[in-house]
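One chain of protein is taken out of this complex; the other chains stay put.
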């Protein structure tokens, strides 16, 4: 029993995800596909990479197939990465895989997916998920191919890194940004509790959350239950990052935050 | 081959559902997950309970994992219920599971999910679906745990009931409400044909559907094909409840109905 964990920005309106499932079912009928999500915003490589790194430790051993690929139809490379763990990664060479690969101990080998025998020919433009990435994931999951069978090795330092903003730590404050707004309106920042510690901000009754020119005194608590309904909270979220939420409400409207908005925590 | 049937209000935009699938795949690799739906309106326990009770008799033997949990992060309990049937239930103690458990013959044992050995530790706030409910469902489905291994038994009468409105039956009329508006715009009421019988309303050519101050004479028929396109119909729907629809149209706009709107059927 092998697994392919599949993340994309394909959405579920068209048959794109279903066709990739079909390709995997044909080439690797004993493989189970776990759909991580297909709701990544179109072409948003960073969002895809962050979702993957949040999920990766909870995914089963096997292959991770990730396709957020604004460069499809250009000369960006398609790659597969082997790691020290028992996880293999397949996707475009645009930074999407980087953080998750690093979380799994880093790549021991990276290949470019160029072997036509491991691809499905298309009558027209390439649908890379169907024709290149899906078949590669299926062949790896079934054990019919190793990464060496998919194409030539590429130099690790030639692979596109993901540029993700790190928080700026100053005495008494950390300048970060909103990294992820989830479907419930909770907002995860790129600031960890260890960043606050470096800044000398220890867990206190309240912390100042500054968004633009507005400051909010927000209680730093463990969970929703520690504040009343409609009240804001600052907490270490289930990914281990500082997040703001509003109990039974939405932090996006309360704090006027969206993904990418600058956000400063002041002790 | 065991099954976990999974219902939630997580939506499919984020990776929440995928991560729970990942947890189950890791802990119980031979288990198949049936996604009942993840489109329950956020925090709407009643909608989730009603969807589950509509689906339950069509779900495979195994574990039902249901997470609509507005009380996450408070001291609401997490529970698992064993039933006389071969179905086990896992979810929050907020009424979500009640109607489906009752449909399956009632609980023979209910436990609180407190055993840390059956949970996944989190670096920050608990993501209960990933850390508590998902692992419990996986361990039950794989047979690696019984409900007794998950935590201590709780008194059945301490479990939160679901308060659902029953129709009021008077001679010649039944006062109910719209219970569910489906994606096609069909509206299911909380009134059964047996309630109409008690009110002395037998199947007739037309029945009066009263919404607010407006009355509609609606034919009581078997199915869409019995009326013309654009025309309304009253029928016993596929769950056995009285429903209104508009052939090739939407009953919500025709009747000005939403979930929760009062609706009276007059013979």
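By written order: A and B. Residues from 1 in each chain.
By definition in this document, contacts are C-beta pairs under 8 Å (C-beta built on N, C-alpha and C of every residue); 3 or more make two chains touch, one makes a residue touch a chain.
This structure is a prediction, so every number in the text was calculated from the model and none was measured.
Q: Given the contact definition stated above, which residue among A:122, A:158 or A:256 touches the chain not shown here?
A: Of these options, the touching residue for the absent chain is A:122.
Q: In terms of residues, what is the contact footprint of the unshown chain on chain B?
A: 1, 3, 5, 7, 12, 32, 34-39, 51, 54-55, 58-61, 182-184, 222-226, 235-241, 243, 247-248
Q: On chain A, where is the contact patch with the chain that was removed from view?
A: Considering the whole complex, chain A reaches the absent chain at 10-19, 21-23, 25-26, 29-30, 42-43, 70-75, 120, 122-127, 130-131.
As a convention for this text, only the chains that are shown with their structure count from here on.
Q: State, to the nearest whole Å, the distance from the C-alpha centre of chain A to the C-alpha centre of chain B.
A: 32
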